[in-house]
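Handing you this structure, nothing more for now.
What follows is part of the complex, with its chains left where they were.
In order of appearance the chains are A and B, and numbering begins at 1 in each one.
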Amino acid sequence: MSLSPLPDLMIEPLVRATLMEDLGRAGDITSNALIPEDYKWKASLVARQEGVIAGMDFARLAFTLLDGASQFLPLVADGSFVHAGDVLAHISGRARSLLAAERTAVNFVSHLSGIASVTRKMVEAVKPHKAEICCTRKTTPGLRIVEKYAVRAGGGSNHRFGLDDAVLIKDNHIAVVGDIRAAVHQAREAVGHMVKVELEVDTLEQLEKVLDLPLDAVLLDNMSLEQLTQAVAMVGGRFATEASGRVTLESVASIAATGVDVISVGALTHSSAILDVALDDGF
Amino acid sequence: MSLSPLPDLMIEPLVRATLMEDLGRAGDITSNALIPEDYKWKASLVARQEGVIAGMDFARLAFTLLDGASQFLPLVADGSFVHAGDVLAHISGRARSLLAAERTAVNFVSHLSGIASVTRKMVEAVKPHKAEICCTRKTTPGLRIVEKYAVRAGGGSNHRFGLDDAVLIKDNHIAVVGDIRAAVHQAREAVGHMVKVELEVDTLEQLEKVLDLPLDAVLLDNMSLEQLTQAVAMVGGRFATEASGRVTLESVASIAATGVDVISVGALTHSSAILDVALDDGF
């Protein structure tokens, strides 16, 4: 299935705010000082590293929101794997406008492609196991929606988008309510029929106690590979199994081999380096 | 000089938006389902790694904007170096409120502390040379102001905040206007007396041609250590010298040894991993 773009309506305010953050109170004083107002320019958005691209719509909006007369022709789609030197888009228009939007466009594409690229590496690493690579709520402030989109662009899956769209009972909740079984029932009753309920367990003993409960998923936190394997067997398909806890590119394949359904990785969104992307003269 | 906090007025809207991003349309349905409305809780914000802390005000606002009755007692100030296990703050209040704000608070502190920590390492690495470690405009969309603050918390310095507060003439500008000397004069005339003008040069030949111009700084882009040393000598204190181009923790000391005044590092803000920080039960 192809990756679904986010409607412009959803991302325009963010792109607009990011442009304003860079234009400040006087705009691009360098380009305005040096370049005649109607001087036309052509430029190429180019990958300087190999990886997976995400954020082409953000780049398009950066250029066209700043100047409706700018043209943006994408040459690759989000989710594509590119090599260093690959041209991602041709852009043309007033030189001033393109230079003023350059940093905003590049910052979006390099940040989101960084996330997509790391996700893709994880996704490749777990093949041929069935495990999905999934992000968490450990996202950069203000970018929850777009970073989760970047994870999808990399072939990953999304966990909860917020505190409100699914129940995840964690250790601190149990610390408060005490009775783990009561907690699950209580949660199940408190939410509507379209809301899933997941429980975090840290030990196989905890897991044992909840196998008959109306859960949709269980989060196996910081378990060893042996524990994970055993947990998957214990669950026996009753509900989804999710492994988490400092997963790395090195460890992810062995985790997938335990048979878990989902591996969630906070680092996809909180610690990915950018994919190097730049705007070059001409095309 | 101590690090100056950003006024709450400047950061409240961002913290508020980030809380809303997590609360979504139904709020924290898990805590609401499991924890009595007035159940009180105490928790500690704890560093899981050593590094430099930034973002304590963001954490305070996350907890207190969500619930004015929550108490946040900071135990370390932004800019402090902490070790794994150090407690950063004591937080108390309604358990529901604290759990609902937890992720927002932790996401801010871990992201900003990640930037501050990498900055500090660079700053330490260049000692005893005079070079300042400086960030760029390669910041995460929407977080320009706060990431530049995090760089300051790490002991770094800030370059331009946007396209509008200083002139930086880059290769693309020269490509358009042709005459490098004319460009500098043109820029100098176009802006007010409180605005600095910097010129990017890629070769010593270019530098030679501009030594007598009314510049405030020169950006020596992607030069070798030998070239940098020679450039610094050529400039002879006429204006500030700034080195840039894929600077790493490994290379930064030798760059500083060339005598440049400033070393700018995009990776501080575009590719720093988080500093691991968490909310633990009790204090």
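As a working rule, a residue touches a chain if its C-beta (ideal position, glycine included) is under 8 Å from a C-beta of that chain, and two chains touch if they have at least 3 such contacts.
All of these numbers come straight from a predicted model, not from anything done at the bench.
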Full count of same-sequence chains in the assembly - 2 placed in this view: 6
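Everything that follows uses one rule, which is that only the chains that are shown with their structure count from here on.
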Gap in Å, rounded to a whole number, between the CA centres of chain B and chain A: 22
Sites on chain A touched by chain B in the complex: 14-15, 17-18, 21-35, 39, 41, 43, 58, 95, 99-100, 103-104, 106-108, 110-111, 114, 137-145, 161-170, 172-173, 175-177, 183, 186-187, 189-191, 195, 267, 270-274, 279, 281
